[in-house]
Structure formats: structure tokens, C-alpha cells
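Only one protein chain is missing; all other protein chains are in place.
Presenting chain A:
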Amino acid sequence: MNITVRVWRQKNADDKGKMVTYGVENVSEHMSFLEMLDVLNEQLTLSGDDPIAFDHDCREGICGACGVVINGQAHGPQTTTTCQLHMRSFEDGAVIDIEPWRAGAFPVVKDLVVDRGAFDRIIQAGGFISAPTGSAPEANNLPVPKEDADHAFESATCIGCGACVAACPNGSGMLFTAAKITHLGLLPQGQPERDSRVIGMIEQHDHEGFGGCTNIGECTSSCPKGIPLDTISRLNRDLLGALAKGKA
């Protein structure tokens, strides 16, 4: 198939940026979306143009590095990571718009690459259990009900790709934050730091310039790992509880 792509090109953080149109011929339906970009980049390189910069690494949907907005949707038309999207999802002759994540807290570095360092800083503000190496008790001394462990696992599958932020009209990072609050808050190991964690992470979230949550739900519907919206309810409960105890 032959397609047309309109790609956001921006040389660096200070550049204004614009959409540029390219044709890509002989696209196989079995190509992944990123492989289509690889082919385009080979063409651009050979013609002496600057290839399109985009983040990617594992290409199996788990590292969370990739992610672009495709025709207005974070990660495109399917609920997958961009690397797991294949060209069979598009028609021959399609015109596809490709943009970086758009959010105040994720400044563009170049083309489709954004800086998601804000996510790391939210984790630094409490997204962990303080367990110094070597001090751990025997693992089976602390049974965890299977249901809790399974729910914690589901939230822990967040890959930190940022699609939730890109999809949210408010540019909120609440689903990402809530996934970590839920993962650690459901486990007995996570209880001692539960109050300080939620307060610290929310403060950092707001400080980074993410918007607030107004329960629209775009985040969860674009999440490639299906992190549910009710994790945000849990975050709110935890936050209220912590504030009520005067932990702020």
C-alpha cells in the first residue's frame, strides 16, 4: 500500500515546529508502525534530509519508550503501544497525522521525542517502599491475599509511556500517579509510607505542571496496559485520608 504521513518536525526545544508531508510507498500491511517510520527515515537519509527522531526501544510493548499521537489518538487507533500497532490498521492511500505527546509537562526535545522526566520525579517523591538492601525479612513471613497481590500487579503493569497524559484534555498525569499509589497501597509492605507517599507524589505532580483530573476517562481508554480509572478514586481516598490525618 501507499500512504501519506504528515509528521511534526521540530529541530529542538526552541524551534517553533511544523507539520511536514511525506509519501511512503510499498508499505506492507505486516510492518509495524515504527518500521514504516524506519523505511521513511532510510529514504530521508539517502536524500540527505534529517531523519525523523522518535523514541523507541524494546518494540515489544513493555519498555514504554515509544508513543506518538496518530490521527489525534495517543498510540493510534488500537489500544496498544505504538510499536505494537501494525500498518494493517490503515487503508491503502491513507493520510496519517503523526505528532508528539502534547502536554505542558512533556516538553518536545526534537520532532516526536518528548521529555518525560517529570514521571521519574513523581516516583522520586514517594513512589517506592523504603527497603534498604539486605534488611528484608524472609519473603513468606508476610502473606499477601492473592486478590490484593493480583490487583497490585495490575496497577504495577503501567509502563510509564505517557499516553494517559497525551490523551487527557487537561494534560493530567493522574492515572500514572494513581497506578503507583494503588500498586504500593494495596500491599502490606506499602502501608507505613502510604500517607506520605500520596501527598508527596501529588505535590510533585502539580509542581511539574500536569493538569488536574476531571474524570473524563480518556486516559484509561488510551492506556495500552488497561490501567482502570478507579485507581484514581483510590488515589483520592488515600489523599483525603492522609490530609485528614494532617500529614501534609
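The rule is simple: a residue touches a chain if its C-beta (ideal position, glycine included) is under 8 Å from a C-beta of that chain, and two chains touch if they have at least 3 such contacts; residues count from 1.
Simple rule for what comes next: contacts and distances are computed from a predicted model.
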Completion exercise
Name check vs UniProt for the chain missing from the figure, options "Acyl carrier protein", "succinate dehydrogenase", "ABC transporter ATP-binding protein" or "Peptide/nickel transport system permease protein", returns "succinate dehydrogenase"
Handout entry: Sole residue of A:Q124, A:N215 or A:S233 that reaches the chain not shown, by the stated touch rule
Key = A:Q124
Problem - Of A:G76, A:G160 or A:G211, the residue in touch with the unshown chain - result: A:G160
Exercise for the section: Would you write out the residues of chain A that touch the absent chain, in ascending order? Expected result: 11-12, 28-32, 34-36, 38-39, 42, 44-46, 48-51, 53, 55-60, 62-65, 80, 84, 86, 88, 109-110, 113, 115-117, 119-120, 123-125, 127-140, 142-146, 149-150, 152-153, 156-157, 159-160, 183-184, 187, 189-190
